[in-house]
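The other protein chains are all here in position, but one chain of the complex has been omitted.
Every chain is named by a letter (A, B and C) in the order it is written, and numbering of its residues begins at 1.
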Amino acid sequence: MRATFDPPTDAEAYRFCHRLRVRFAETDAMGVVHHAAYLPYLEEARVEYLRSVGHPFDLLRAEGWELPVAGVATRYLRPLFFDDVVDVHLVVARAAGAAFEIGYLLTVGAEPRATAVTRHGVVGPRGHPVRCPDWLVALASGPSSGDPEH
Amino acid sequence: MRATFDPPTDAEAYRFCHRLRVRFAETDAMGVVHHAAYLPYLEEARVEYLRSVGHPFDLLRAEGWELPVAGVATRYLRPLFFDDVVDVHLVVARAAGAAFEIGYLLTVGAEPRATAVTRHGVVGPRGHPVRCPDWLVALASGPSSGDPEH
Amino acid sequence: MRATFDPPTDAEAYRFCHRLRVRFAETDAMGVVHHAAYLPYLEEARVEYLRSVGHPFDLLRAEGWELPVAGVATRYLRPLFFDDVVDVHLVVARAAGAAFEIGYLLTVGAEPRATAVTRHGVVGPRGHPVRCPDWLVALASGPSSGDPEH
Partner (left out) sequence: MRATFDPPTDAEAYRFCHRLRVRFAETDAMGVVHHAAYLPYLEEARVEYLRSVGHPFDLLRAEGWELPVAGVATRYLRPLFFDDVVDVHLVVARAAGAAFEIGYLLTVGAEPRATAVTRHGVVGPRGHPVRCPDWLVALASGPSSGDPEH
């Protein structure tokens, strides 16, 4: 994807943090977390973020909404290992028209391990792409995501 | 990642094609292939490509080489479904210094479903990053990948 | 599960064979295929077997049938490694009432690596459990699966 957002490695630039722990099943024969296993981490953090802002994803889905992933861009800075406790920092970086972007930073302790951006479409209850709902646009324009003084 | 290569949706721009079939386990509750499941498809195609050019990945690994994924960028154009027969087209787009990029196009029949780029580092037998070996540089400069007449 | 079928390690006891290759993504930090990754192998073999007997699973699903997995039992004999070419041998071991069992043997070359049994329910087009259709019962009673002279 051609993401417009370049996720910083400074955790202060993000608005939400979800903690998870690396499963053994997510490692590979190089002894580190397989690069594909990061995508469910991002998804898990998205789901928890939507819950935290009052729009649980399972409720959205029950109402007929989907937020399909249109693109992902990851940058692996240092490996993750089995049993690492990972903080997935997240910010809605952009929401305009029928698409939005979320930026992510994965840290262990204070150390950046990876960054990522996911780009999403919005499919409404009638099964067609629709504009981002207002609450989603509002998430992208809050003080902490855009405020340079944050 | 900030990929330098923008993978085209024209299969003629690629140099290798690996065919695979979607597993049921790779689908999700939206009824399509989960976006994370594409990354192992890319990896499987890379492994077959390396075999086809005489550098099987298991042999490389036995010699101490690793080609760790430094970044991935995907663009999902249309969904993949259970049992789809997917052609993963591939080209080494760039190999310079201690990094290289591979571009991918996923098609079903003639229809583009997704594109992707993976960026890789090169770790040599001594466990340190090293320059791309000559055979890898040669893969990036062949006639069919850069030749506009192809 | 309490499987009634004890899958033998002799490939001659099976009626179908599907070949696949281990993906790097399926390995774990012990350097072998993760034990959970075997289940999609079994599923892939089931799907190919159903296709081979004229009942493709995607067609069954389009007609409203599901064959949900009610239980799995695996026995790991020797590890599988990245890039191994695995033969998944399969036999419908039992089909009675609204349930059936499939037995599996995984080999690399002639060497047994694992055995497994999956037990399935049958859900018909109306969304309720139903008796095994005749074609499925017939698969369980063919000469090669039960014939001691095979």
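Everything that follows uses one rule, which is that a residue touches a chain if its C-beta (ideal position, glycine included) is under 8 Å from a C-beta of that chain, and two chains touch if they have at least 3 such contacts.
Everything quoted here is computed from the prediction, not taken from an experiment.
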Checklist entry - Which residue among C:A11, C:M30, C:A96 or C:A138 touches the omitted chain? => result C:M30
Checklist outcome for this item: Given C:C17, C:V53 or C:V69, the residue that touches the chain left out of view is C:V69
Item to check | Residue in contact with the excluded chain [from A:P8, A:P40 or A:P133] | outcome: A:P40
Item to check | Residues belonging to chain C that touch the chain removed from view | outcome: 1-3, 6, 30, 35-37, 39-40, 43, 66, 68-76
Checklist entry - Taking the full complex into account, what residues of chain A touch the chain not shown? => result 21, 23-26, 39-40, 43-44, 47, 56-58, 61, 82-83
Item to check | Interface with the unshown chain - residue positions in chain B | outcome: 24-25, 27-29, 31-32, 34, 36, 82
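Just so we're on the same page, only the chains that are shown with their structure count from here on.
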Next on the checklist: Ranking chain pairs by how many C-beta pairs touch, which one is first?
Outcome noted: A-B
Item to check | Touching two or more other chains - residues of chain B | outcome: 39-40, 43
